[in-house]
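Below is the structure I would like to discuss, written out as structure tokens.
Of the protein chains in this complex, one is absent; all others appear in place.
Moving on, here comes chain A:
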Amino acid sequence: MELRTTQATGANLDSHNRKLVKKGLSGLGKLVLIGYAIFTLYPLYWLFISAFKTNEDFFNRPYALPLVWMRENIFRAWELGKMGKAMFNSTFVTISSVILTLILGILAGYVLSRFQFRFKRVAVSLFMAGLLIPIHSTLVPLFLMMKEMNLLNTYGALILPYTAFELPIAIFLAMGYMASIPREIEEAAMIDGSGWWGVFGRVIFPLCTPIVATISILAFLRFWNDFSFALVFINSQALKTLPLSLALFSDGFGTDYSLTMGAMAIAVIPTIVVYLILQDQIMKGMVAGSIKG
């Protein structure tokens, strides 16, 4: 009898201890996680506080909040860096490429998932190979090709290759999504007398909203942040996108650190706002886009 009680309390104690240890561990784990989150967020925080400092303040008190909040930095960066123009260029190029990617990608995805025809397998494997092609191995020949076509220093020099390189992932996502749309829906629309274009435009495309959102967000982030294509294909000051003008900005105003920080702060705000608003969709999109990629 006595023995049994001891055993019971022993077991209780043991499980009690284990719970305590577990709690302690999860507390420690939480601390580690918070530490990691600080590691990812601190550089951004630092960027924003530095953007409002004088240069001396930036050198002398790198961690502190600004002595005086220099809002002029932001305005000067905007003016000197011609960032209005760059912002317009980035927006225009990004939106055009996203729209083109969506239209071409979803149409192609629809055809490749629904129809049987002779070169289908070739087409599918060609696009899928595109997922792994390193873009830098095509920069030189693309540059030369575009020179021949007189495309360099036009918006097309960015819009066309952006779209072309984003098509594989867009088609891949679209094909995956189409598989979940029942075929009966199309048959019903056919009986009502629509042609394939009508079926696609009035029935399929509207049903694709979730995947349209995913494709657009992935494409938006990629196009908005691209540096290498813009660096190689754009020379004219008037067509520079944000990342390009930022990189050059830091060369041109290399010693004016707070000014460069101000320019960066301006440039990152749009993506951060988009990110905070569309977080959930972005996360879903990332998962859908990369899990099978």
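Note that contacts are C-beta pairs under 8 Å (C-beta built on N, C-alpha and C of every residue); 3 or more make two chains touch, one makes a residue touch a chain; residues count from 1.
Basically, contacts and distances are computed from a predicted model.
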Would you mind picking the UniProt name of the chain not drawn here, from "Sugar ABC transporter permease", "Multisubunit sodium/proton antiporter, MrpA subunit", "Deoxyribose-phosphate aldolase" or "Phosphoribosylformylglycinamidine synthase subunit PurQ"? "Sugar ABC transporter permease"
Out of A:Gly84, A:Gly195 or A:Gly252, which residue would touch the omitted chain in the full complex? A:Gly195
Of the residues A:Val93, A:Leu142 or A:Val212, I need the one that contacts the missing chain. A:Leu142
List the residues of chain A that touch the chain left out of this view. 29-30, 33-34, 36-37, 39-41, 43-44, 46-47, 50, 58-59, 62-63, 104-105, 107-108, 110-112, 115, 117, 123, 126-127, 130, 132-145, 160-161, 163-165, 167-168, 171, 187, 190, 195-197, 200, 221, 224-225, 227-228, 231-232, 242-244, 246-247, 250, 257, 260-261, 264, 267-268, 271-272, 274-275, 279, 282-283, 286-287, 290-293
